[in-house]
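With one protein chain removed, the remaining protein chains of the complex are shown where they sit.
Chain naming follows the written order as A, B, C, D, E and F, and within any one chain the residues start at number 1.
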Amino acid sequence: MAVTEQQQQAFIGKHLAEAQVAVELQDEDMVLNIGPQHPATHGTLRVVVKLDGERVVAADPVIGYMHRGYEKLTEYRSYPQVTTLINRIDWLSSFANEVPFIHAGEQIMGIEAPPRAVYIRTVLTELSRIATFLLFLGEMGAQVGAITPVFYGFRDREYVLNLIEAATGGRFHPNFNRIGGLKDDVPAGWIAETRRMMDKVFESCDTFENLLEGNEIFLARTKGIGIIPGDVGKGYGVSGSNLRASGVDWDLRRDAPYLAYPEVDFKVWTHPGGDSWSRYWVRLQETREAARIVVDLLDRLPSGPVMAKVPRIIKVPPGESWVRVENPLGEMGYYVVSKGATGPFRVKIRSASFSNVSILPWLLKGVYVPDLITILASLYFILGDIDR
Amino acid sequence: MGLVEQGKIPKPLTWLMNYSRKYSLWMYQWGLACCAIEMGAALASPRYDMMRLGVIPFPASPRQADLIVVSGTLTDKMAPALKRLYEQMPDPKYVISMGSCANCGGPYWDSYSVTKGVDQIIPVDVYIPGCPPRPEALLQGVVLLQERIQNEEMGPRWRGEPIIVGQPGAHDHLPETAVAVSSA
Amino acid sequence: MTAAASTLALEIPWGVLLGAKVMIILTLLPLTALILGYVFLMKMMAHMQSRLGPMDPGGFHGWFQLIGDGIKFIQKEDVMPADADRRVFALAPMIILISTFVVYAVIPAGPRLVVEDLEVGIFFALAVSSLSVIGVLMAGWASSNKFALLGALRAAGQLIAYELPLVLAVVGVIMQAGTMSLQGIVGAQANGEIFGWGAVGNPFVLTQAVGFVLFLAAAQAELTQTPFDMPVAESELVAGYQVEYTGFRWLFFQMSEYATAFALAGIAATLFLGGWYVPGVEGTAADVLGPLVLFAKIMAISFVIFWVRFTYPRFREDQLQAMAWKYLIPLSLLNILVTGILKVVF
Amino acid sequence: MSYSEYSQSYLTIAVLIGAGAGMFGLMLGLARLVRPTRPQLDKYVTYESGSDPIGGWGQANVRYYIYALLFVMFDVEAVFIFPWALRVDSLGVFGLVEVGIFIVILALGLLYAWRKGVLRWV
Amino acid sequence: MPLQIKTPGLIKGLGVTLRHLFKPAVTVQYPHEREDPPQRARGVIALKEENCTVCMLCARECPDWCIYIEGHKVKAPPRRAGGKPRTVSALDRFDIDYALCMYCGICVEVCPFDALFWTPEYEYSEPNIADLLHDKGKLGAWMETVPEPQPLEVGAEGPSKWR
Amino acid sequence: MGPQNVAFGVIAASMVLAAVRVVTTRNVVHAALYLVVVLGGVAGLYVLLAAEFVAWAQVLIYIGAILVLLLFGIMLTRAPLHASSELDNDQRWAAAIVSLGLVGLLVGLLADTFGRQRVRPAQVFGGGELADSIFNDFLVPFEVVSMLLLAALIGAVVLARRDD
Partner (left out) sequence: MLLNQYLILAAVLFCIGVYGVLARRHAVLVLMSVELMLNAVNVNLVAFSVHLREISGQVFALFVITVAAAEVGVGLAIVLLIYRNMASPYLDRVDSMKG
């Protein structure tokens, strides 16, 4: 296919004209597209920033590049099928995703999972939290320019993924929860292995502390950058570690207990800073805390079945339920409406990242391009979780 | 000009050129969805370390890339960007489609906003099944691609056709699929 | 081979010698880039990250990797954006390449092993390497790309900001050596003594420690290595001024980056570590061993440069400038004054 | 060093520059022989993260100008310091004082810029 | 903003990377050596043809509709001597389209006759997408790689339901 | 025709060509790049004249610093990527006549005055001799230079700073 120069010019001209129309231009400012393909956006977020020199005058996140129509898809699928699908909303902590949906189903049906199942669910949720945060700890380093941490993050994350895979069969998308319990019990030797790996997680946290957290350059890049005051954060619906890093002591695991959390004693870490560094710090502490929770729960794992008595074909009686939980990325909620069919009638998903990035236009005003990257990285969102 | 297209490259040189293209697959870092994390693991996790195979993840811009791994769900909104970025890569370029979403829509086969397969938009050289494929599966896909690059015919590739393996000129009188299948 | 060429220098006709010199430099440039790239960028980085780095290409520990990259880039299409300023776009890599290339000419590798020992050697090297700024600005501007323009401005701003500490750190050495010729500086270190004790000569790293550190920091920035790699910051500007470059042109950028690293490490080794000189080796032996000694010293310095690169995050643009203007430059001025005072008083 | 030796060494430098340019040209010529050329519509569009490039190109930051300015001034200073550095010994205390004054005056400029806040962003 | 360059943080970081330089790498050199995935890993589905009764449950429950089954009725000899001849279904076609499959495991779980099994194999990339459709021969061949079911952790009840 | 003369010829020709392009090109950035050629040529002339130190000072300051400053200036005033016809004013013809006349005049004068006098660089001037001269004969100008630089610096900072 040969293309003549003229064709090219015409083509480019057409696109330019369209783009000009699309974004209103001011005289002085330069409009820069960061994304949809850009190393800083963890995939396909697009941020249109208006720059004055290197300073962001206005930032406009353009989302939807990863929109897959979840809420529509759930209407055509049965409960087990939806369970497999919602793994893929927040793909880093898939197991944690499944839990609230299953809970919603269980609530409408009035079933309770046996205690062993609840414990294992909690352990796996915390494991996925660890995996998510380890990736963050490395990725954040990469975004502010350090090459090495990301490799350590991925290395140590593999240990945790191995555990999840050994138990559930999937590194990413476990599909291990069933309404009424779990698909199966964990294999022999798994608990001992987990204990061993938790030591590695602690070690890994120390590595990150040495490598980055106290590094002066890292401090200079992240301290005081992207400060979210607690009230503003709450106002925008920011949740999870991002909110806790702004000094708001808010953790659904403690404040609206679910799973086995009421039975464990854990600390909710907060930091008054509200800046990117606090977010890093809080996540580092939470990784350790999660590992501690895992060890604690494994010590007290009750024996018994992992599945309650449920009919073979699941039909959920009419009713509705709203369940929200503390996911690694923040507050995740499902509003499930059932009309008695084998699948839900309507599922409304409240995903953490969506609310977390809604603060971006507010947060990015007046920052510099390099800080923009730091802020995007420290907010830690997953595109699938934003766009669904 | 265009010695390759005219088939004027001597045999040993062809081998060398194929060999260096095979082991210098600069891979363009672009993740789309869950599979991207597994791609990241294959690259960045010391356990897999795709760099061993000569897949170098340095270029962040398509201009220096040879290989694009479409890892994850491609939505209709994203598709024009994918096509543009692919076209912005200089030839010769390779495409790996990773995961069910990229292969043909995967779990979102009935979604209104998902493109059912990247091969509708850009030519794909290797398909990797899985949801997500394990990093090893990606490695295996890369090894497969490398085998094919080693044996590929450069002329057609230079013209932008998918990898054709076999004797020079043999593909002229064969239907395309027949040749493409007869490899590996 | 080089040693032989120079020992026989008197009998060899000048033209032949010139040809030999040019050939040596021409092969040296890609070679050094390959060595640095392979040893540090590929292998050392990988091992620091508990990986292995390239293993398969070529069979043994991936030795073929970078050569293969080179051959591959020859085969890549040469794309110029339709909007680009074609001539400027095409020439920019050449400017950068040449600005490194010529620096190799003045670094001595032995008593007689130097392409040209200019009277103003180090000044020449600094002047020539300052040309790369022009190349960078050309590249960024001609690409008609915003990332490239931003990156080029950042890069140029950084290159000039750190050019100064680099230049000023050298002044101290010149003051001590009393000459600008690099051979002369090596000689001054070989014969120098510290407070009357001259067993190992006086590598200026001892008396010019501050200068050495300044020089290394500035060199790190000149090479746009982390923590000073804002201009090519992958995570924000994609690849800075190199965004639009493809194929071989881009390879020239990369090659000059590593060749410059080698050249700067070479200058640092010559200025501060005594260059090819190692105590006890004289005459023809020095001509043979000199290159090896110099190479070892260069590798040691490069190790530090890359070690830092693989460990640290990067500074933000303003912090980077502040670092240069508020710390390095005043410090280097102070260093000059103190050296001057000591030199005049003692 | 006599003038003829001197000019020979610069001839070498000139040849080197020529050789560098020659290598550049040669390699690109070589690449031209083997590389493909395959026009595609989007290939020649400026890369901007995959979206359409939007206008408003070519705005830089005044700050860079000030950095460049400072650089010019200090570069000039450095050029004057170099000759002195060669003759520190023979010029003695007198030269030192002179250069000291010279450096301090320029350092005042840096200090001024610093105090004026142009070294900071914002 | 003032930069405070203190040594500790920076030096500590250098220490970490230096220490790693001398530690052995954790890499598994994949094409040359292979790490076995956990037994439960969902790599590919194997079909035990003789168990399949063409009940179509798996195809119906599959969220992606990527199982294609065709069968026909055949008369089989009676189970007990003298009994009535039975009609059983014979499998003509059993394809799984791995390009589409989302590896959820529902089909394996719902199969009432233990005809489907997970195996951890993953090496079946293809240059041609049509080859990712595994027919019953290919699916049957995967049976060799099906691992034995693992024992469960202490405190668990009943045998593993994992197949 | 010695090799020096050949070198001179090459340098002079490229300089004049580039200089003409500097004042006629329609692209500001190109003008700056042609200026690089001219300045490099000047440095080459210095090298020919054995003024080694000045030659490389020329490269270091003029090309490495002043030109960068100019380029920054150009980019700050939004250099258009493509040629623009607005760069010249309408006195172009008058200007051409004036400068051609000036050339004729100067060349005539010079030819008359210096005839066939030769330059014979005998000694290579590195930096040392310059230092001797500066610190013996030109002390006051030397210090004045620093004041000048300081003044320029302050002036430029005051001018370029954004008043906010």
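Here, a contact is a pair of C-beta atoms (placed from the backbone, for glycine too) under 8 Å apart; a residue touches a chain by one contact, two chains touch by 3 or more.
Note that the coordinates shown come from a computational prediction; the quantities given were computed from them, not determined experimentally.
Touch with the hidden chain on the side of chain F covers residues 2, 4-5, 8, 12, 15-16, 19-20, 22-23, 28, 31-32, 35, 38-39, 42, 45-46, 48-51, 53-54, 57-58, 61-62, 65-66, 69-70, 72-74, 76-77, 86-89, 91-92, 94-96, 98-100, 102-103, 106-107, 110-111, 114-123, 125, 129-130, 132-134, 137-138, 141, 145, 148-149, 151-153, 155-157, 159-160. Those residues of chain D that touch the chain absent from the view are 62, 65, 69, 72-73, 75-76, 79-80.
Following the convention adopted for this analysis, only the chains that are shown with their structure count from here on.
When chain centres are defined as mean Cα coordinates, E lies farthest from chain C.
When chain centres are defined as mean Cα coordinates, E lies farthest from chain F. Averaged C-alpha coordinates give centres for chain B and chain F that are 53 Å from one another.
Distance from the chain B centre to the chain E centre is 25 Å, each centre being the mean of its Cα atoms. In chain B, 4, 17, 46-47, 49, 52-53, 60-61, 63, 81, 85, 88, 90-92, 107, 131, 134, 160 are the positions where the chain touches two or more neighbouring chains simultaneously. For chain A, residues that reach two or more other chains under the stated contact definition are 1, 8, 12, 30, 32, 34, 36-39, 54, 84-85, 148, 151, 155, 171, 173, 211-212, 215, 217-218, 220, 368. Those residues of chain D that touch chain C in the shared complex are 1, 6, 8-13, 15-17, 19-21, 23-24, 27-28, 30-32, 34-38, 43-49, 53, 57-58, 60-61, 63-64, 67-68, 70-71, 74-75, 78, 81-82, 85-86, 88-89, 92-93, 96, 99-100, 103, 107, 110, 113-114, 119-121.
Listing the residues of chain C that touch chain D in their complex gives 14, 18, 21-22, 25-26, 73-84, 93-94, 97-98, 101-102, 105, 115-119, 123, 143-147, 149, 153, 156-157, 160-161, 163-164, 167-168, 171-172, 174-175, 178-180, 238, 243-244, 247-249, 252, 317-318, 321-322, 325-326, 329-330, 333, 336-337, 340-341, 343-344.
Chain E makes touch with chain B in their complex at residues 25-31, 34-35, 37, 41, 43-44, 63-65, 97-104, 122-132.
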